[in-house]
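Apart from one protein chain that is not included, each protein chain of the complex appears where it belongs.
Order as written gives the chain letters A, B and C; numbering starts at 1 within each chain.
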Amino acid sequence: MIEITEEEIYLPEMIERARSKDAGAIVTFLGTVRDDGIEMLEVEAFREAALAELRAIEKEAMSRFSLKAVEVAHRTGSLAVGESIVAIVCSAGHRQEAFSGCRYIIDELKKRAPLWKKERGVRGERWVGHDEPAGK
Amino acid sequence: MIEITEEEIYLPEMIERARSKDAGAIVTFLGTVRDDGIEMLEVEAFREAALAELRAIEKEAMSRFSLKAVEVAHRTGSLAVGESIVAIVCSAGHRQEAFSGCRYIIDELKKRAPLWKKERGVRGERWVGHDEPAGK
Amino acid sequence: MRIVVLAFANFREILGKKREMEIKEGATIGDLLGELAAANQPFRVAAFDDSGALRDYVLIMVNRKRVSPALELSRPLQDGDELAIFPPLAGG
Partner (left out) sequence: MRIVVLAFANFREILGKKREMEIKEGATIGDLLGELAAANQPFRVAAFDDSGALRDYVLIMVNRKRVSPALELSRPLQDGDELAIFPPLAGG
């Protein structure tokens, strides 16, 4: 299941959905809000385009790494330090495939899915990943 | 926390223990019983030696990959298809470290920790990982 | 013709999340961005440099497909197109 959600991510259910008789390995990536002088993180999505991109990435990962199941959940909205931003679960017959698949999905998600993060903290606010435009 | 246990592994608690303000990434490996014509898997440990080896591996991983937290649980006893044999959770500032640390720990565990598995299934019984001695 | 304009992240803060614009038949992606810039000084400063060239960090999708600003600013839009404007991606 692929989802972009305002609700808290509940990883245990995702892992249970990925568990299967023909899987010997389940690898999970959880991205959490790290305290770099941050108070809150705002996450914004171009929802329809991000879902389409995540479905494309899932399909690529399934076939490249012979995955048995893929689960992706990306949170949007206001997150506190320690909360989960993104969770990815990949199951496969063997651990090499599950690790590679999970790594592939998070790397591609970061490159390709239209999602943005704004840090609110002690040093003010900033959008992550690019210099502030001169006009702001 | 490092443990070798007869009880079912409860991964969500391990992940919550690994979550921290200075961690941005938590990577989890879960090894499960794959159905290769298996009915049950028996897992046996040289418990004291395996715990010592797992603590050594944890220490190496913490320092090599700057991990914030490591959790390892290895199950012993009779396991059914789909059940968890081993769970490893690594948290780190960034995802590269968390992935590398988790991968390192499972690879070293398989090479170095005195643990054994016996498959019971449709083709009879066999100890995993070595040819049967002539006398059996 | 009518174009739906979506904006995200810092561009949403300047332009609002969604608006519908009426532009003349045959107008290009560049024409639409020019109209937005003419009507909105903060957007002009954020999106264009002093020589009037689109800044590198301005990313564009038309109908949820990325377009290359370097090559496709002169591409004509169609009635009903959805154009999205956003900065470099930073999910996960």
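To be clear about the criterion, a residue touches a chain if its C-beta (ideal position, glycine included) is under 8 Å from a C-beta of that chain, and two chains touch if they have at least 3 such contacts.
Everything numeric in this text was worked out from a predicted model, so none of it was measured.
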Visible contact partners (per top-of-document touch definition) of the missing chain: B
Residue ranges of chain B at the interface with the undisplayed chain: 31, 43-46, 48-50, 52, 74, 85-86, 106, 109-118, 127-136
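Here is the rule we use: only the chains that are shown with their structure count from here on.
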Starting at chain B, fewest touch steps before arriving at chain C: 2
Chain centre separation in whole Å, for chain C relative to chain B (CA means): 50
Chain centre separation in whole Å, for chain B relative to chain A (CA means): 24
Chain A residues counted as touching two or more neighbouring chains: 31, 106
